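Structure record follows, encoded as structure tokens.
A protein chain is absent from this complex, but the other protein chains hold their places.
The chains carry the letters A and B, assigned in the order they are written, with residues numbered from 1 in each.
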Amino acid sequence: MKSASHYVLTCSGVAALIDVLREQGFRTLGPTVRDAAIVYDEIASLSDLPRGWTDEQGGGRYRLTRRSDEALFGYAVGPHSWKKFLHIPAQRLWRAEETTDGLRIDAELPAAEPLALIGVRACELQAIKIQDRVLLEGTYADPHYRARRDALFLVAVNCAEPGGTCFCASMNSGPKATSGYDLALTELAGDEEHRFVADVGSETGRQILAQLPHREATGEEVAAANGVVANAAQKMGRAIPAANQVPELLRRNLDHPRWDEVAARCLTCGNCTMACPTCFCTTVEENTSLDGVATEHVRHWDSCFTTDFSYIHGGSVRASPRSRYRQWMTHKLSTWWDQFGTSGCVGCGRCITWCPVGIDITEEIAAIREADSVAADQGG
Amino acid sequence: MVPVAARVSARRRETRDTWTLSIESGSSAYRPGQFSMLYAFGVGEIPVSLSGDPGGGGLLIHTVRAVGAVSQAVTRLRPGDWIGLRGPYGTAWPLEESRGNDVVVVAGGLGLAPLRPAIYRLFAEHERYGRIAVLYGTRSPADILFRREIERWRRRLEAEVEVTVDHADETWRGHVGVVTNLIARGGFDPDHTVAFVCGPEIMMRFSARALEAVGVAPERIFVSLERNMKCAVAQCGHCQLGPTLLCRDGPVMRYDRAEPLLTVREL
Partner (left out) sequence: MEVRGIDRLICEHPIFAGMIPEYCELIGGCAKNVRFDSGAYLFREGGPADEFFLVRHGRVALEIVAPGRGPLRFSTVNSGEIAGESWLIPPYRWLYDARALELTRAVSIDARCLREKAEENHDFGYEMMKRFMTMLVQRLHAAQLQMLDVYGSVT
């Protein structure tokens, strides 16, 4: 059982955290403001963090606005998720060459650059666990994901406010980070001293913390931190109620008229799949050198919204937008359970925010529930 | 997850657009129904059913129809050429579990290829099974796969082999009509029969229905399903059919599980 001790860092403690991690050879990645959004990228120091920034999010809407305080982590998740560093967008799998001795195939060796992820939300920790299940816990573990995953240092941050599209509470994936991190911080940026209540999640976390200026937290500080997170859980603007009944709900409603309704709005642009922290689908490309002597076989992110995704025997199985939207949503909330034993959704809200037409899966679930086929049969 | 370079040792044309390749391999054991990922240098990979004798012998045999860029490149390879190979992947025809039963093998078109390893096994261990029937339907006499072998199978005492075509010419003296007609003739004990069915999806649906019509329960019918496949290791998401991943939960699937998935349009 974890030690009940909590600690306190100030902003200079967080600055030191970044420095210490970099000195130990980690590439430090975290939130930063760029292109009118808070994205995840390499950060070199405290000044790269989005101090005093927050976001307004809604269906198809994202705007950065200034906060009235100087919170470092006072925003909700943006367009990026950590999968861009773990299940990277382009991964070479092998190189091949025709030589005088025949065909030579060289597997790409997994590269293990140590990464420190700073500012990981509870929903994102859950998303990483979900991708771990897919990419590591089947019969074949992806060696590239394994190597990056093993060389990871995770600094979680507990949310003080839910974002405009968040619904992690009903998906049981937040707002409190409970496991899977090395250190977890809860920011207290009110009228008193700007500080962070820290919680150790691993031995490595403990060792890193020991090198930072810190002190033990008081009972009031721990209570304040818990209060901040509990408050966030109460303020969620959206939910999927009774989420554990959703797999069966979707299983019996594959021909629900709502699919036609959402299909009339969906552009099949695939933004949701790119922004979603758990979407893992990929395709492969064979890239030949100009002289045709050598090739690279590269794996890329793919999306089930493309017509090519389900191509077979001269056509696509899922030709209509209706069938492709249904595939994405039923996979995320229903068949992921059959395939991997967990939900595919962590309630982060990115698919709602980054959908150009603001399709909201919590609303879609509610609409299907309202005219559930089973209920209709029993009534009629 | 990375192919091994291997040599093509033999290439044989089966029909106008289908070839059988034999590939040398150190690890050549597999279970009937499984498939390999074949890699054509400079073009890409495709899943191809293993269609030969699963006993090993240092050769992995695959029957390929040339329909796209990769399959065309694969079918152009000649003995001595190199190819990339990984596998075997997927679920197998339930040969052990079917012992003691009559076995009806229903093949349509290219579907005979993934069934051939099972047929070899059934004949090799025929005393472990009851009646063995092979019912094969295809488009025309020119499209019949493994023709000489089918003649050899016909001569076996323990087997009943019937071939039918949709369109015949004057030289054809055999059955003309859909393969479900052969099923309807019946003559097997439905409570002790297991059926292995492979072919175009419509053909499998209709064949399963015809088997059910003569009393074979869906739990005793097995089909081999196909969808777009990229990784074959349950990590790319392409081969999904509802709750199943065909590279892992298929291609061979029991029909009571497959049927509700096959009747949802565009699943």
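Note that a contact is a pair of C-beta atoms (placed from the backbone, for glycine too) under 8 Å apart; a residue touches a chain by one contact, two chains touch by 3 or more.
Here the structure is a predicted model, which means the values were calculated and not measured.
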Looking beyond the chains shown, say which of B:29, B:184 or B:213 touches the absent one. B:213
Footprint of the hidden chain on chain A, which residues? 310-317, 319
If the hidden chain were put back, which residues of chain B would touch it? 140, 142, 166-167, 169, 200-202, 205-206, 209, 212-213, 227, 259, 263, 265-266
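Everything that follows uses one rule, which is that only the chains that are shown with their structure count from here on.
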Quick one: report the Å distance separating chain A from chain B, using the average Cα coordinate of each chain. 41
Under the definition above, what is the set of chain A residues touching chain B in their complex? 93-94, 96, 98, 102-105, 107, 134-135, 138-140, 142-143, 254-255, 280-286, 288, 292, 295, 297, 299, 302, 304, 309-314, 317-320, 322-323, 327, 330-331, 334-335, 338-339
Which stretch or stretches of chain B touch chain A in the complex? 1-5, 7, 39, 41-45, 67, 82-84, 226-228, 230-231, 233-238, 240, 242-245, 248, 264-267
